[in-house]
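Here the complex is missing one protein chain, while the rest keep their positions.
By letter and in written order, the chains are A and B; residue numbering begins at 1 in each of them.
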Amino acid sequence: MKRASAAALACALLALAAGGAPAQERGIALDQLKSGSAFLSQDLRALQGDELANPAMLWVERGEKLWREPGGKSAKSCASCHQDASIGMRGVAARYPQIDAASGKLLNLEGRINQCRVERQSAEPLRYESEELLSLTAFVTHQSFGVPVGVSIEGPARAHFDAGRTLYYQRRGQMNLSCAQCHEANWGKRLLAETISQGHPNAYPAYRLEWQTTGSLQRRIRACLSGIRAEMLPYGAPEYLDLELFLAWRAQGLPVEAPGVRR
Amino acid sequence: MTARVQMPRAAKRGEVIEVRILIQHAMETGYRHDEVGHAIKRNVINAFSCRYNGVEVFRADLSSGIAANPYLQFYTVAEASGAFEFTWIDDEGKQEIERQPIVVSA
Partner (left out) sequence: MSGASRALGRRRFLAAMAGSIALPAVFPRRVLAQATIENPIAPLDQLDPLVWVVTKGAPVRKGRVQLELPQLAENGNSVPMKVSVDSPMTAKEHVRGIHLFSERNPVRNMASFYLGPRAGRAEVVSRVRLAGSQHVVAIAELSDGSFWAGSAAVVVTLSACLDES
């Protein structure tokens, strides 16, 4: 017993000496990850997989048109620089959120699209949940369909990751619940008629029957916050960005399923 | 308004073909309220028609009882090569048309 604990202590010290932090503890082990679609009814699973009938594909189709439309004063379209999205954008969404090398800021896909619009197209940034931004994010994320989620939490991203993780495990709202209490401790169990999922972001933007429209991951986070009677922060809040990074790390390896269909 | 259509591009004469269409439309019921409490005005697609080479082969009267972003799946018999024309109109009078060609062999 004493020898085992001494060995463990030695390992930890070694890791610290090597400059790395102690190994990340995952609330749900990588081989236990299940996408949200595993918790859907047969009907919704089939609807998500139906290329024609998946309602979110209407936004993907619109996004494809917007991709080729010139924007802002530049008269350049996304295609002007990025050409064929099915090639240029493949795998991109799976690596977001990520640190923007130039500004050092953490950007999600919406942030990156708006940065491109403002800096390279001389266009106005698009509002969260606007038809245009939803269409573009749905289209771009869909180009990563099947690609495993894989984000970096190294370097400057580390601070955002730690902040996101703290948010995830913090109780909040009138119901005094943290994300972990439903999605880590009680996934697979019932909440009224619904089965609690593990809360992964890999199918967003998604068409939610409750919204009767497509929405972003931030909208889904806000929905959860209102559900536990916590304050919904405004769209684009840095807390959401940090949480998005943590959620992406937590979903590492899950294939991108966007655009998803959810309740 | 975006719409997605799926139907065979080619068929044999007399074959029963499946037509599927998904239309982007909020189908606003008129029973929802905005953040301030004002009722959001009703606006649904109330009529849908499918014409095959000019002849109506399917028609639907719709209401707020049909889900948002309406999906319709129906059948028709392949007769002659030509075009399908889908039209729909909503309560605000906005009309949209979507076309799909078809090749019918003997």
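One rule holds in what follows: a residue touches a chain if its C-beta (ideal position, glycine included) is under 8 Å from a C-beta of that chain, and two chains touch if they have at least 3 such contacts.
Predicted, not measured: the structure shown is a model, and the values here were computed from it.
Enquirer: Among A:R62, A:H200 or A:R220, which one is in touch with the chain left out?
Expert: Going through A:R62, A:H200 or A:R220 one by one, A:R220 is the residue touching the chain not shown.
Enquirer: Would you indicate which residue among B:T2, B:Q24, B:N43 or B:T76 is in contact with the undisplayed chain?
Expert: Once the missing chain is taken into account, the touching residue is B:T76.
Enquirer: Can you list, in ascending order, the chain A residues touching the missing chain?
Expert: Residues touching the hidden chain, for chain A, are 40-41, 43-44, 47, 191-194, 209-212, 215, 219-220, 222-224, 226-228, 232, 263.
Enquirer: Touching the absent chain: which residues on chain B qualify?
Expert: 16-17, 27, 29, 31, 52, 55, 57-68, 70-77, 79
Just so we're on the same page, only the chains that are shown with their structure count from here on.
Enquirer: How big is the gap, in whole Å, between where the Cα atoms of chain A centre and where those of chain B centre?
Expert: 34
Enquirer: Show which residues of chain B lie in contact with chain A when the two form their complex.
Expert: Residues 2-4, 6, 20, 22, 24, 26-27, 67-69, 71 of chain B touch chain A in their complex.
Enquirer: Where on chain A is chain B touching in the complex?
Expert: 52-53, 55, 57-58, 61-62, 207, 212-213
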